[in-house]
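Heads up, the thing below is written out as structure tokens.
Removed: one protein chain of the complex. Kept in place: all other protein chains.
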Amino acid sequence: MPLWHLYVPEDAFTDEDMADLANRITDIYSSPEAMENWGFWFPRFYTSVIFNEVKPERFIVGGKPRDKFIQIEVVHIAGGEPDSDRTPNERAAEYTGLTETELMEKYYQVVYPKLKPYIEDRGYEWEMHVENAPAHSWRIDGQVAPFPGSKDWDRWFEDDRASARTYT
Amino acid sequence: MPLWHLYVPEDAFTDEDMADLANRITDIYSSPEAMENWGFWFPRFYTSVIFNEVKPERFIVGGKPRDKFIQIEVVHIAGGEPDSDRTPNERAAEYTGLTETELMEKYYQVVYPKLKPYIEDRGYEWEMHVENAPAHSWRIDGQVAPFPGSKDWDRWFEDDRASARTYT
Partner (left out) sequence: MPLWHLYVPEDAFTDEDMADLANRITDIYSSPEAMENWGFWFPRFYTSVIFNEVKPERFIVGGKPRDKFIQIEVVHIAGGEPDSDRTPNERAAEYTGLTETELMEKYYQVVYPKLKPYIEDRGYEWEMHVENAPAHSWRIDGQVAPFPGSKDWDRWFEDDRASARTYT
């Protein structure tokens, strides 16, 4: 998590486009900019981006098949580790001093320029929304994600992959 | 939004079937019938319908591969525009005088005959559910959806596409 599903026309993007766009999306959550914006910087491997191919006749908006439309569905896990009493959202709200609606406005101010070169600038219309899933339901390689700043977090961050928790 | 994902067997539907079924689905939210049922009538382009092809050996129900099963997943945005204090759901509840459970019963009374000719009448079994996503997380072409009755709403409705908000 975060998990991004993009439903895109077949052949909309080259492999290089997709890798670059996925890196731009990952930067939203994992970069000096993320730290400045949200007060955190996730391990990069937390962000999964899946480009689902859709044929125009199978992608119908307002009753009309579309070949220039991209649907984006994002899932955020609205929490830190289940046994912690502070969530990343709470951290972000505390750090930014924003309400949840204001936080989403700021979020889209960050998201929009990341997507623009590959979506709007290429003439695609797009729709996007973000859902939240419960923190205690999340596992990576069967492990509970560690709390930011813990030794487990530091190791996952450096290795850029999950490993057995030590709970230190 | 609304966003409909249908997971259907390959070759279940012709292109004409899919366009017609998507139009029937769009009518649930955008038609004189929608206005009568829910007290609103969305711009047609709000409704996205994606037909995801699944091979029988990849679609397993109760442990058995199925070639006559359709899974339907719907996302509704349970809100008007983030800065408004009344949601479409509240509008619908006020208009209909129903509880949320009663509202879903009425919803399926509308949905069922829309789907019947393409699903039940063709011998498909089907399962469906509806999830709600937070209103402040939703954007079309990067824009916040306007409040019903506003000038922005009227323009989006007439053009049947999003355009830059004027907030009038």
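Chains here go by letter, A and B, matching the order in which they are written, and residues are numbered from 1 within each.
Keep this in mind: a residue touches a chain if its C-beta (ideal position, glycine included) is under 8 Å from a C-beta of that chain, and two chains touch if they have at least 3 such contacts.
Just so you know, these numbers come straight off a predicted model, no measurement behind them.
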Option from A:F45, A:Y95, A:Y112 or A:W153 whose C-beta touches the chain left out: A:F45
Touch criterion as defined above, residue of A:E53, A:E90 or A:E125 at the omitted chain: A:E53
Touching residues on chain B - with respect to the absent chain: 7, 52, 54, 57-65, 69, 71, 73-74, 100-101, 104-105, 108, 112, 120, 125-132
For chain A, the residues touching the chain missing from this view: 1, 3, 15, 18-19, 22-23, 26, 30, 43-53, 75, 77, 82-83, 131, 133-134, 136-142, 160-162
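Basically, only the chains that are shown with their structure count from here on.
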Chain A onto chain B, rotation angle from CA fit, given as a multiple of 5 degrees: 120
